[in-house]
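One structure is given below, represented as structure tokens, and several questions about it will come after.
The complex is shown incomplete by one protein chain, all other protein chains being positioned as in the whole.
Let's turn to chain A:
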Amino acid sequence: MTDTLSTGVTRELDENALLDAYRTMRTIRAFEERLHDEFATGEIPGFVHLYAGEEASATGVCTHLDDRDSIASTHRGHGHCIAKGVDVKAMMAEIYGRRTGSCHGKGGSMHIADLSKGMLGANGIVGGGPPLICGAALAAKQQRTGGVGVAFFGDGASNQGTTLEALNLASVWNLPAIFVAENNGYAEATASTWSVAADNIADRAAGFGMPGVIVDGFDFFAVYEAAGEAIERAREGGGPTLIEVKFTRYFGHFEGDQQTYRASEVANARENLDCLKRFRSRVTETGQVEAAKLDAVDAQVADLVDAAVDEAKAAPKPTAADLETDVYVSY
């Protein structure tokens, strides 16, 4: 069965927790918008896929996680990394291809990984991550850590065999795994309304014997609520869940994408649905957080991103000799 949750219901989060969630979402937004500008200068190598607009998903899920939990990410992975606690400056340096980056400049935007944070890696292969999460969840189950594995993947990956194999494996082994299908409407330029042969990705959960949930991806509280239930169930041995998060990405598939395949939905989303705006109005209207404290977070985040870019630009690049290291272990 697929349930649509009421977004009005949420668990109690205290002021500090709300500020933390806001800081994470604001950091992702500022990081991505800055990359959008910086990429246009030509200084950033490779492809960059931005997560702006989708912040509530990574944040709503990862707020429930700690270092014993693993996540696998996608090509659009900056938000997942930040939400899972990967160092923002090391990420920026990695995207700039510098030796001080999370992966010493050898991963780039699409392959940021930090095992110490349970971040198993962004992934350039669509559908590459879900099977890995079965392994991480199986490890947590065998070691009885209480940990869970979360696979973030997109609507494109929902049609990949690896994702479907992973959903089946997770159910067969009753794994503490959560599959978060981030449906932003397009796999590159392919519309999910056409490519997904069901009304919703979450409808497929029934075929794998697990609960399927659809949430409004622009609403942090809706994601937080749905993820909390799924993660709690997984930690208690109740098995996997498929959560479909629906929203729109604010930028193109990649930086430079002309986006001839979609029309005005972004402007509407930015104006009327934006997760940061909604979060702010909600917590200020209920009196849970003063606006001035949110403004202070905005300023701190802006400084952090400025510093991250400055430091990345000043950091050393890998050398030709670095090409031949890290392929095999040394004996």
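In the analysis below, a contact is a pair of C-beta atoms (placed from the backbone, for glycine too) under 8 Å apart; a residue touches a chain by one contact, two chains touch by 3 or more; residues count from 1.
By definition in this document, contacts and distances are computed from a predicted model.
J.: Leaving aside the chains you can see, what is the UniProt protein name of the one that's missing? Options: "2-oxoisovalerate dehydrogenase", "DoxX family protein", "Septum site-determining protein MinD" or "tRNA N6-adenosine threonylcarbamoyltransferase".
T.: Of "2-oxoisovalerate dehydrogenase", "DoxX family protein", "Septum site-determining protein MinD" or "tRNA N6-adenosine threonylcarbamoyltransferase", the absent chain's UniProt record names it "2-oxoisovalerate dehydrogenase".
J.: Would you mind spotting which of A:His111, A:Arg204 or A:Arg249 touches the chain that isn't drawn?
T.: A:His111
J.: Among A:Ala30, A:Ile44, A:Ala83 or A:Ala136, which one is in touch with the chain left out?
T.: Here the residue in touch with the unshown chain is A:Ala136.
J.: For the chain that's not shown, point to the residue among A:Glu15, A:Glu265 or A:Asp326 touching it.
T.: Only one listed residue reaches the unshown chain, and that is A:Asp326.
J.: Of A:Gly121, A:Gly156 or A:Gly239, which residue touches the hidden chain?
T.: Reading the full complex, the residue touching the unseen chain is A:Gly121.
J.: Can you list, in ascending order, the chain A residues touching the missing chain?
T.: 70, 72, 101-107, 111, 113-115, 120-121, 123-125, 128, 130-140, 142-143, 149, 161-162, 165-166, 168-169, 172, 325-329, 331
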